[in-house]
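Have a look at the structure below before the remarks.
With one protein chain held back, the other chains of the complex are shown just where they sit.
Here is chain A:
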């Protein structure tokens, strides 16, 4: 019984990892820009949810879309004000550019909200439910469903729409895309906006069960990079599979071997997968 709960918890945590990584798949996986501010985008979304709930008394039905819209605008702004310029520079400029952005976001939040931990009431979506002896938190289930929904949505957008084809064309070859009449800047800005909007949904949902503090992005960001890499660059379903796999492996290894070693198990498996499949689980070679 305990074991079933361990696997279930791992599954739900994995869904959160997948949700958290969905925005990064688009920006890093598609646009090939390493966004070190990814964790801090999620942190900003958590604060949007917090402010909307405590000051404006808005429920999750409103603050989740609100966070998505706010982060979409932030993503577009970041593209035009920063990324567009640093992309012309060497790789190092891109890395340091988004790293600088991460610090600006983090310390601006620290300045406005102080370093204190805040949180939303844990029963905003209802109390813990018991099914066949298994305990389910509604907020985590919602996060899991959202991860699934976002993954399917993004995948359909990229593979079944003209807009998706244009996005992919720009990602693949900027000059060739220009030759066929696609203006790359609006496409890239849209990719950043969509990627950031995903982090908006993720942050607002994670805020329902996690603590909120300006440095929260640090504890979640590394896993997002691993998820995208393991899933395969550019593969949206890959991130979902990788997120779930990491969640379940972490949970089982923490239970059997010990929580201090769960990262060790995850990263050994991660290296092993990259050894045999450098393109990731669902990536194209």
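Note that a contact is a pair of C-beta atoms (placed from the backbone, for glycine too) under 8 Å apart; a residue touches a chain by one contact, two chains touch by 3 or more; residues count from 1.
The rule is simple: contacts and distances are computed from a predicted model.
Chain not shown in the complex: UniProt lists it as "ABC transporter substrate-binding protein", one of "Multicomponent Na+:H+ antiporter subunit B", "Urease accessory protein UreF", "ABC transporter substrate-binding protein" or "Alpha/beta hydrolase".
Although one chain is not drawn, the whole complex shows that of A:49, A:102, A:170 or A:223 it is A:223 that touches it.
Interface note: of A:21, A:98, A:213 or A:235, the residue touching the hidden chain in the full complex is A:213. Where chain A meets the chain that is not shown, the touching residues are 2, 5-6, 9, 13, 107, 110, 114-119, 122, 128, 135, 137, 140, 209-211, 213-216, 218-220, 223, 247, 250-252, 254-255, 258-260, 262-263.
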